[in-house]
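Just one protein chain is left out here, and the rest sit where they should.
As written, the chains take the letters A, B and C, and residue 1 is the first residue of each chain.
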Amino acid sequence: MVKNLYIILVLVGLGFMFYTFADGFESADKLNPVAERYAKQGPDEVGAANLVTAVVVTYRGLDTLGEVTILFLSAAIVAFFLKVTYGEEEKRQTRSVSEIMQTAARLLTPAVFLLGIYVFINGHLTPGGGFQGGAIIASGLVLMLLAKPNMKVSHTLIHVVESISGLAFVFIGVLGILYAGGFLDNSLMGMGTLGSLLSAGVIPLIYIFVGLKVGAELSNIVAHLQESQNEA
Amino acid sequence: MENIGLENIALFSGLILSLVGLWGLLTQKNIIKMIVGFALLDTGIHLIMIAVGYVKNSTAPIIGEGVTKANAADVIADPIPQALVLTAIVIGLGITALMLAYAVKMHQKKKSLDINHYKDLKW
Amino acid sequence: MIIKIVAIIIGLLIIGLAIYALHAKKLTVAILGAGAVSLLASIMFLLLAAPDVAMTEAAIGSGLSTIIFFYVLNKIRKQNG
Partner (left out) sequence: MVSTILIIALGFMIAAILTAAIRFFIGPRTTDRIIAFDAMTISSLSLIGLIAFFAQRSIYLDIAIVYGLLSFLGVIIIARYLEKGL
């Protein structure tokens, strides 16, 4: 009974705090100085048409590096918990997949992978980027696994892709210290014209590696969840 | 109707959504339901952050039709909260997957999803 | 004006679906409700001029996390025998 009272107290207190914050809230008419600086100087300094990409990859690139590390850690812990012992696993006895599902998956899987690659290559021009593209690639793997439940996912390939793209991300950042203004500075390559595919310096390259790394990590989680289904 | 802006609507729904999520996290007995409550709390907080970063009558911070380099500072929304929420959503998925893996392991030990059956660390 | 009415309806639906998801008896319905909340929140992000966030929420919040929830539910059902 006392516990319920505590819960009600917490909720009412938090609700009161939220109400005082939201009451009479009015959004600003113009940007605050930091955002104004990014909006005015960003297209010239970074060269990306999508200003969110400029903030994520260049102005706050170190945050992105930390985020990718956190995602790697959580994928590793999930893999540790759901590890299956190889060798003695028997064939899974599941209800067979229907003909329509198999044909549609064969048709759609390349399209889903292609969409993922499009999303992270065009991250600096259109909405999207490495994280969204990686999630779409992992969804493509889910579609493949739904069509063929007994398919073996190559963990070696996933680990190799993940390690190489992580290393390349840090390597590009260190090259920025040596040859440009600082860590993850994107003026390593030419800026190009605003709005074309080969612009914004090194941002497309970084987003390709981020996309591959996030895709490999999420695929790792999904593949471990699928493989752990056969042991009770 | 005139003095209620788009950001007020989003702010209030985000606030109530996060309160509902916290209520579910505190009162539910089933572990999976608690994780669902956590996911709702996550979404509510993202809504609050985006609503705070909205600028009146603004458009997306992408240079293209209607937004040029010259007038970008006057017509776009704040890009910084959007970048932070982008990061937060991906980390939220990682945390949810981690909590679900814990739930599977806990269920393997005791064959129960009720949180009241786990008293090992209670004294 | 029209956009505001759309936003009010979507906000009310978000809150209703969230309460229903936590109130439902079946775990399947609870997870579906969380997915529907993510879907409508992504439309709300689009109205607030944040297309990047809307795309992330659509691909991750409503897509992948529902899939992971159902894989885990299936494994728990198998452990029950």
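Here is the rule we use: a contact is a pair of C-beta atoms (placed from the backbone, for glycine too) under 8 Å apart; a residue touches a chain by one contact, two chains touch by 3 or more.
Model, not experiment: these values are computed from the prediction.
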Visible contact partners (per top-of-document touch definition) of the missing chain: A, B, C
Residue of A:Gln102, A:Ser187 or A:Gln229 in touch with the missing chain, whole complex considered: A:Gln229
Chain not shown: contacting residue from A:Ser27, A:Ser139 or A:Ser219: A:Ser139
In chain C, positions touching the absent partner: 2-3, 6, 9, 13, 16-17, 20, 26, 28-29, 32-33, 35-36, 39-40, 42-43, 46-47, 49, 51, 54-55, 58-59, 62-63, 66-67, 70-71, 73-74
Positions on chain B where the hidden chain makes contact: 59-60, 62, 64-66
Touching residues on chain A - with respect to the absent chain: 94-97, 101, 108, 111-112, 115, 119, 126-128, 132, 136, 139, 142-143, 146, 149, 229
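Everything below uses one rule, namely that only the chains that are shown with their structure count from here on.
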Between A-C and A-B, the pair with more C-beta contacts: A-B
Mean-CA-position distance for chain C and chain B (Å): 11
Of all residues in chain B, the ones touching two or more other chains: 7, 12, 23, 51, 54, 60-62, 76, 82, 86, 89-90, 93, 97, 101, 104
Contacts with 2+ other chains: residues of chain C: 51-52, 56, 60, 64, 68, 72, 75, 79
Contact set on chain C toward chain A in their complex: 51-52, 54-56, 59-60, 63-64, 67-68, 71-72, 74-75, 78-79, 81
Residues of chain C that touch chain B when the two form their complex: 1, 3-4, 7-8, 10-12, 14-15, 18-19, 21-22, 27, 30-31, 33-34, 37-38, 41, 44-45, 47-53, 56-57, 60-61, 64-65, 68-69, 72-73, 75-76, 79-80
Complex contacts: residues of chain B adjacent to chain A: 5, 7-8, 11-12, 15, 18-19, 22-23, 26-27, 51-52, 54-56, 60-64, 69, 72-74, 76, 78-80, 82-83, 86-87, 89-91, 93-95, 97-98, 101-102, 104-105
